[in-house]
Structures are given as C-alpha cells and as structure tokens.
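Please find one structure pasted underneath; my questions will follow.
Chains shown are a subset, placed as in the full complex.
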Amino acid sequence: MDPTTPQTACFEAGIKFGSLYHQFAGTPVSPDSADSLARAMEEAIENQPHCESVTVTVREDALREAIAESGADYTELTGRFIEVSMTVDYEGVVVETSMAMDEGYPLMQVDDVAAE
Amino acid sequence: MDPTTPQTACFEAGIKFGSLYHQFAGTPVSPDSADSLARAMEEAIENQPHCESVTVTVREDALREAIAESGADYTELTGRFIEVSMTVDYEGVVVETSMAMDEGYPLMQVDDVAAE
Amino acid sequence: MDPTTPQTACFEAGIKFGSLYHQFAGTPVSPDSADSLARAMEEAIENQPHCESVTVTVREDALREAIAESGADYTELTGRFIEVSMTVDYEGVVVETSMAMDEGYPLMQVDDVAAE
C-alpha cells in the first residue's frame, strides 16, 4: 500500500538521522572542538526538508575517557559520543526522535508521532 | 503516541537512505569506478539492521555528461548520478523505497508498505 | 629515499586537506548555516597532529547562486563553495597551503615551505 502521512513523516525522520550520523562520523573531535561540531551538525540537518529542530549534545565524559585511553588528544566522532533529539513535521504530523546509548550501542528511535 | 510497527519500519528505511547518501556523497567517481562504488554502497548498507536488500544503479549518462562539462576525468558522487531501491523488513512489515531524480532533484520516497 | 623533513611536512599538510574536504563534502549547507559549518571544519581539522591553524571562508555568492538555480533552500557542500588556508608545522618546517577556485575547479596547493 501507499504510505500514510505518518509513515512518510517517520521515513523523513529516519533520513535526517542517517544523514546526521554518516555525514559527521569520523570527524576529528576533542572536548575543545565538540561545541562547534555539535552546532554545525544541528544547523546542517535543520536545512533538510521538514526538519523543525535538531539538538546534539556531546557526551564529554565519554569523549574524555576515549581520548585518555588512546593517548592522543582527540578522537573520531562516533555514536557513543553524542546524544541527539530531533523534531520532524511532515504535513502536520510531528515526529519526535532521539539517539542515545542503549547497552553500548547508539540506538535511534521514534519517541512520539502526533497529528496536529 | 508511540509509533506503530509500520511507522517504525518506515523510520528504519529512512535511516538507511540517509546513511547511504551521506556516507558516500563526495566520493571521487568515474565511469570506470562506478561499478565498484555501487557494489560497496549496496553491501555496506545491507549490513544495517532490518535491511533486506539495496540496489544502486549509476546513471552513467549523467556521469559522463558531468565529467565532459568539467574537463576533469572524474567527478564527485551526488544524488543525480545514482538510482537506488531498497527493501527494509522490520518485524514483518516490508517497506519498499527508492531514490530517483524528480525535477532535477534526487527524491527519496516510500513506494510501498506491506504487512506480511 | 626516505623523505626529508620538509617533504613529510608537505605530506602532513596534504592529509589535512584531504580530510577536511572529504569529511565535510555533501553536508547540507545554506547561507544561514554556513558559519557554523566553517567553524566546525576549522576546529575539527585543527585537532589533527601538526596542524597549527585552519581558516575556512564560505563563498556566499556562489552558495546563493547555486541555491537560486536549484530552487531548494540549501545545497550540499562542495569545493566551489569554500576557500581554505591552512598552516602545518612539522618539526619546525612551516607549510602554508590553500584551496581556491582555479578555472572552475577547487585547487589545493602548497603556497610556502619555510624552515624555522
């Protein structure tokens, strides 16, 4: 069957998550540069269609721990260093999504689907 | 409200599309290297959870035209050089999606949502 | 032969350019989000070893023109939208490099190599 509007809204939300993750994974990051990277990620993805807002929080403790372990003074961005929440509005259907660590793995999920 | 299973299936499908696009956008590509890139894109994204199959077709005419215009012998991958179809199966809900050019813009869309 | 110190300094400078370009190529960008992306690019690459400073300038005219042509309200980052200058200091050899448009193509080059 053709997708419903809420299904398409969820598809759009997924696109934004995959984009955010795979555009920026691998970026050199340190505690000092974490804020500028988080802002760029938010504003870049907010450009995409139907994307109302993106919030990226760097898990600075996890970042400092990884850097201490490696002996370098920076590391590469991966999912365990960030938490993300995102709101997509597709034709009046508002989808709330988030990414957070779940049993050691960055889990992306739909938290809420609401028609206006 | 919590997402339904079909909505989550569509979210998962969107993640795969955003991943595929933003992981590989910008890759140097020529007619000679198009096939290996297409195979790598397919197999990389098929690793992701719930992803049954991915087919990437390079639009070789568009690629050759862009290369001829630029005067270089390769270009960078962007959406107008590929067509993609993808099947996601999330808890028995099968979502068919595709990306193709639509009025000069690569449009990602859900083509079908089917419960088993 | 083994590389000289200035040759290795130039190799290190090249690594930074390739990293900057291919990490961020494809990022959704608009005039409103250009500044945060430029700052993130600078700070991300400055994390890399021997990298003293990075300056990224968005060519806003080129960006606005591409957006106007496409009919969308953002585009994807590629070399024609940015100018970059970068200083690498490897064991006292300072290498100045830059990227700018040259006959329609983003040219990365070494501008100066100076031993202290």
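Letters A, B and C name the chains as they come in the text, with residue numbers starting at 1 for each one.
Please note the rule applied: a residue touches a chain if its C-beta (ideal position, glycine included) is under 8 Å from a C-beta of that chain, and two chains touch if they have at least 3 such contacts.
For clarity, every value in this text was computed on a predicted model and none was experimentally measured.
Student: To what total copy number does the complex in this file extend, with 3 chains depicted?
Tutor: 4
In this section, only the chains that are shown with their structure count from here on.
Student: Please report how many Å separate the Cα centroid of subunit A from that of subunit C, as a whole number.
Tutor: Averaging C-alpha atoms per chain gives centres 25 Å apart.
Student: Mind checking the centre-to-centre distance between subunit B and subunit C? Centres are C-alpha means, answer in whole Å.
Tutor: 28
Student: Take the average of all CA coordinates in subunit A, do the same for subunit B, and state the distance between these two points in whole angstrom.
Tutor: 20
Student: Spell out, as numbers or ranges, the residues of subunit A touching 2 or more other chains.
Tutor: Subunit A, residues with two or more chain partners: 19, 23.
Student: Provide the residue numbers of subunit A that touch subunit C in the complex, in ascending order.
Tutor: 19, 23-24, 26-30, 32-33, 36-37, 39-48, 73-74
Student: Would you pull the subunit C residues touching subunit B in the complex into a rising list?
Tutor: Residues of subunit C touching subunit B: 21-22, 25-26, 70-72, 76, 78, 104-105.
Student: Taking the complex as given, what residues does subunit B use to touch subunit A?
Tutor: Touching subunit A from subunit B are residues 1-4, 6-8, 10-23, 95, 97, 108-110, 112-114.
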